[in-house]
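Left out: one protein chain. Kept in place: all the others.
Each chain carries a letter (A, B and C) given by its place in the written order, and its residues are counted from 1.
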Amino acid sequence: MSTMTMGKALNSGLRTVLDNDPKTILMGQDIGKLGGVFRITDGLQKDFGSARVVDAPLGEAGIIGTAIGLALRGFRPVCEIQFDGFVFPAFDQITTMLAKMHYRSAGKLRLPITIRIPYGGGIGAVEHHSESPESYFIHTAGLKVVTPSTPADAFAMIQQSVTSDDPIIFLEPKRRYWDKGEIVEDSNDWSALHSARVVREGTDATVAAYGPMVKTSLQAADAAASEGRNVEVIDLRTLAPLDLEPVFTSVRKTGRLIVVHEAPMTLGLGAEISARVTQECFYSLEAPVLRVTGFDTPYPAARVEETYLPDLDRVLDAVDRSFDY
Amino acid sequence: MSTMTMGKALNSGLRTVLDNDPKTILMGQDIGKLGGVFRITDGLQKDFGSARVVDAPLGEAGIIGTAIGLALRGFRPVCEIQFDGFVFPAFDQITTMLAKMHYRSAGKLRLPITIRIPYGGGIGAVEHHSESPESYFIHTAGLKVVTPSTPADAFAMIQQSVTSDDPIIFLEPKRRYWDKGEIVEDSNDWSALHSARVVREGTDATVAAYGPMVKTSLQAADAAASEGRNVEVIDLRTLAPLDLEPVFTSVRKTGRLIVVHEAPMTLGLGAEISARVTQECFYSLEAPVLRVTGFDTPYPAARVEETYLPDLDRVLDAVDRSFDY
Amino acid sequence: MSEFEMVQLLSPTGERVHHGDYDVDFNDEEYRGLYRDLVMIRRFDAEATALQRQGELGLWAPLLGQEAAQIGAGRALAPQDMAFPTYREHGVAFCRGVDLVQVLSMFRCVDLGAWNPAEHNMHLYTIVIGDQTLHATGYAMGVAKDGAIGSASGTATMAFLGDGATSEGAVNEALVWAGVFEAPLVFFCQNNQYAISESTDHQTRVPLAGRAPGFGIPGIRVDGNDVLASYAVTKAALDRARMGEGPSFIEAFTYRMGAHTTSDDPTRYREGSEVDAWKAKDPISRYRAFLTNNGLADEDFFDQIDAEAEANAIAARTACLALPDPAPLSLFDNVYANGSPPLERQRDEFAAYLDSFADTEEAAK
Partner (left out) sequence: MSEFEMVQLLSPTGERVHHGDYDVDFNDEEYRGLYRDLVMIRRFDAEATALQRQGELGLWAPLLGQEAAQIGAGRALAPQDMAFPTYREHGVAFCRGVDLVQVLSMFRCVDLGAWNPAEHNMHLYTIVIGDQTLHATGYAMGVAKDGAIGSASGTATMAFLGDGATSEGAVNEALVWAGVFEAPLVFFCQNNQYAISESTDHQTRVPLAGRAPGFGIPGIRVDGNDVLASYAVTKAALDRARMGEGPSFIEAFTYRMGAHTTSDDPTRYREGSEVDAWKAKDPISRYRAFLTNNGLADEDFFDQIDAEAEANAIAARTACLALPDPAPLSLFDNVYANGSPPLERQRDEFAAYLDSFADTEEAAK
C-alpha cells in the first residue's frame, strides 16, 4: 500500500503495463519529454524509449487511426487525447472503425486500444478543456467506457483497461488528479473492471455518480447525514457496459434515486439510468429518478462554471425534492 | 395541394428556399449533376447554377467547416451528408464549432446552417448506410434536430429549417423517401417547426415515435385496434428541443407510454423521454415507460436488419407488456 | 489538370515502351499469368454486376477498367506484405488468394466482412472513405517497430485509396504520419477520374501524385491501364518500403469504365464519348495485343483463359446463391471480445420474445 495522487497512480499503472508487455505502447501529443500536459506519462519516454512512448503529430484522427493499425499488427496502444474537447476530430475513427472492427470481422479482429481522456470541469480552464463527452461513447455500441474516482481505482482500472481485449474509453476526472489516496498494488484485491460499487451505505435515498462527482456526492451524503438523512452513494465506475445491479438493489431498499453527472442533462447517462431503474424497480420507487447534471448549454466560461457544475447543495436539494413525492 | 413522394417534397422545398433567398446555397457530394444519390437535389444545379448548388470535395469536415465560413459571410448553407454513417468526419466541426458559435460569441454570430442527413435502415444497404445517429446531436447543446415522417412535413420542415437562424440537423428517413402523401403549399397551414403532434388519437396507451418509425407505429396502432386496444400515436417531429407537452397530456390520459426508435436503446432518445415523462407524470403512469428500439450493437448486416429494426410486432408486444404492470 | 510524367511500359496499342527507371523481369509463364488474372477478375466482376441486377446482391462496386492497376499492384505484393483495401479492390483480393465468394458476401449483406485478414494479409474492405489509410500507416509503423524491414524479405504495407479520398482529412493525416515516421508503406491511389459523379477536378487542380512530396513522400504517376507499369512502379515502391527507405505515393491513372456502383447512373454526369475514348485504352485488349505481338500467347490460350474465367464466375455465382442468411440472434455476437452482461440480457429477452412466436405457431398447429 502507498499513498499517492490520482495522477501519480495513473503514471504507476501505465509504467506497470509498459513493464509487463512489450507490445504495449503509448501515443499522444506531448506525452514524451513533457510527460503530458498533466504529467500523467512523466518519465515514461525516458525509461521506455520514444518507440514505445510516442509523441504524436497534432492530429487526433491520426492518433486513433494509426493505433487501430498498430493493434491490427499485434500492438496494444494506449492513446492520450489531450483534453475532452479535442476528441472530436477522432470521432469518425472511434465510432465507425474502432467500435465496429470486432463486430464487422465477426470476431476475427480485436482492437485492444485504450483511449485516455482527461475530462470534466472545475479547473478554471478556457473553452474546450472542461467537457464531459461520455454520452457520445456510451451510446456507441462496441465501446466500453470506464472512469475511476479514486487513486486506487485509477491505478487498478488503467491496468485492467489496457489488458482488456476491447476498445475502452478511459475517462480521467482531471479535477481529481491531485487528490490523494491509498493504492493497492496487488491485483488480487481489485474490483472487477466493469463493476459498480457502493461507496457509502445508506437507507433513505440513493445517489449514483461517477468520476468527479463521486466526491461531491459523498460530501452531499455527509451533509445529509447531519440533517438526519442516510444517503447511500454508488460509484458507477463503468459507464458502458453499465453495472446497475447495485443500483437496483439500493433503490429497492431506499425507494429514491438521484443520478449526478457534469455532462448536460439531455441524454446524459442519468437518462439511461432513470429509464432502466424505473423499468426494473417500478414498484419500489417512491419518487421519480431525479437528475443533478450540467445544464443543456455549451460549457460556459469558467468564471461561471461553479454555477454550471453540480455541487453539494444541488445534490442535497435533489434529495430533498425526492422526498416531496 | 398536390401528391408527391417525400423525396420530391424535399426537392420542392429546397427549390422554394433557393428561389426565395439568393443567399441560400446547397453543398454536398454529388448533389449537382447527379442530383444526389437519392435525387433529392435533382435539377437544382441546372436551374440555380453551380455557385449555389455546389458539388463538394470529398471531405465532410470541409463541407461543414466551409459552410460555417459561408454563414459568417452572410450565406445560408444547406449541407447534405450523403449517408448517416458519413457524418462523423464532420463531427468536430459540428459539435465544437457549429453548435457553439452563437453561444461563445454571446449572440453576436449566428450560423443558420441546415445539415440534411438521410438516416435509418430498412433499405438493404451495406455497412454505414443505415444508421440512426440522432442521439449524438440531441445531446449536443446548441444544435436543433428535426425529422419529418410525411411528405407534407418534409416539404414544410425543410423550408422552416433553412429559414431558421439556428443550426439544424435535418434527419431524412430514407426508407420513407418513396412514400407518397399530400403536401400543403401554403405556409400558413404548417405546424410550428419545433412541435410534436398527435397523429392518431387513442385512450389506452401512447406510442411516441419519429421519422421512419411513425409509420410503423401507426400500423401497430391499427393492429392493436383490431385487438380492441385504442393506441394514441405521437409524431415527435422535433428531437431537440423536445416538445413533450403532447406526450405528457397523452400519458396523463392513457397511463402508458412506449417510445419507438431505430437507434440503439442505450442513450437513445427513449431514455430521455422516459426520464422526463416519469418525472412529469409520475402519478399517472400505470407502467414504466417501455422502449422499442434498435439493439445495443452496431448496425448488423442488412440480411438480418428486419430482426434488428423495431417492427409492428415488437411495438404491439411492448403495448401488451405495458398492460402487464 | 496540368501535366505530370506518367510511367508507361506498354503503349495503348500494346507496344512495349521502355522507361529509364522502371522495368519488369517476367518469364513467359508470368506474362501469361497476368493475363489470366486480368480476365479472371473482369469476368468475375461482370458476374457480380449481373448478380446484383438479379437482386442477389444488395450492391456491387465494379472494378471494370481498373483491372490492370489492381492486378499490377496486387501481384507486386509479397506474401508477407499487408494490404488495406477500399471497397473496390476485388482484383487485389483475388491476388491475395481471398475466396471471391467472401467478397460477394458483404455485398449480399449476409455479413460485414468475411475473410480472415490474417490468412491473406489483406484487411477487410473499408467503406468510409479514406479511413483505412490511417490503419495501414499504423500497421506499417508496427512493422517497423517489429524490426521487420531493412532487407529484401522485409514487410511492406499498402494502402489503397481513390482520387476522391485524397480530399478527406484522414488521408492527409495518413500522409503526415507516414512521412514523419518513415513508415514502410505504399499509398496506391487509383485515380479513376471520378468520385461517384464528381470528376477529379472537384478534388484538386493539380495532379494527385504531386500531393505527396509536400508531406516528404515521393509521388509518382503511373499508367494504371498498363499492368506492367503498374506492377513495376508498385514493386519498386514496395521494395523501398521493405528495405526501410520509407513511404511512397503512387497515382495510378485509370478510368472507371462502369458505374460507381450498381446504384449509380453515370449517364447523368459523363458523356458516352469520354467512355469510348477510354475504351481505346482498355487494359486487357492492350495487354492481349502485347502478348500476341510478342508471341507469348495464342488464341488457344486466350480461349482457355476465357473458359476458366467463365467456370470460375459461375462457381462464384453458385456459391453466392448458397450463402446462408445469418441467424437472427447472431446480430448480438461479437460486439465485444470480453462480453457485456447488459447486452447478453438484451439478447436473452429478445430470444424469449422470438420464442413466444414459436410457441404461438406451435399452439396454432
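Assume a contact is a pair of C-beta atoms (placed from the backbone, for glycine too) under 8 Å apart; a residue touches a chain by one contact, two chains touch by 3 or more.
Computed from a prediction, not measured in an experiment: that's the story for all the values here.
Here the missing chain is touched by one residue of C:Gly14, C:Gly210, C:Gly244 or C:Pro328, and it is C:Gly210.
Residue-wise, the contact with the chain that is not shown comes from A:Gln29, picked out of A:Gln29, A:Thr96 or A:Thr238.
Screening C:Arg75, C:His202 or C:Arg347 against the full complex identifies C:His202 as the residue touching the chain left out. Annotation for subunit B: contacts to the undisplayed chain at residues 25, 51, 57, 59, 61-62, 64-75, 89, 92-93, 96-97, 100, 102-110, 112, 141-142, 144, 164-166, 194, 241-244. By the touch criterion stated above, the residues of subunit C touching the omitted chain are 166-170, 172-173, 176, 179-180, 182, 201-206, 210-216, 219.
The chain not shown here touches subunit A at positions 29-30, 32-35, 37, 55-59, 61-62, 85-86, 88-89, 124-128, 265-266, 295-298, 300-304, 307-308, 313-314, 317.
The rule we apply is simple: only the chains that are shown with their structure count from here on.
In terms of Cα centroid distance from the overall Cα mean, chain B ranks first. Chain centre most remote from that of subunit A: C (centre = mean of CA atoms). Subunit A and subunit C have Cα centroids lying 40 Å from one another. Put simply, the C-alpha centre of subunit B and that of subunit C have 35 angstrom between them. Taking each chain's centre as the mean of its C-alpha atoms, subunit A lies 31 Å from subunit B.
Residues of subunit B found to touch two or more other chains are 61, 85, 88-89, 127-128, 266, 295-298.
Looking at subunit C, residues 111-112, 128, 169-170, 335, 340, 342-343 sit in touch with two or more other chains.
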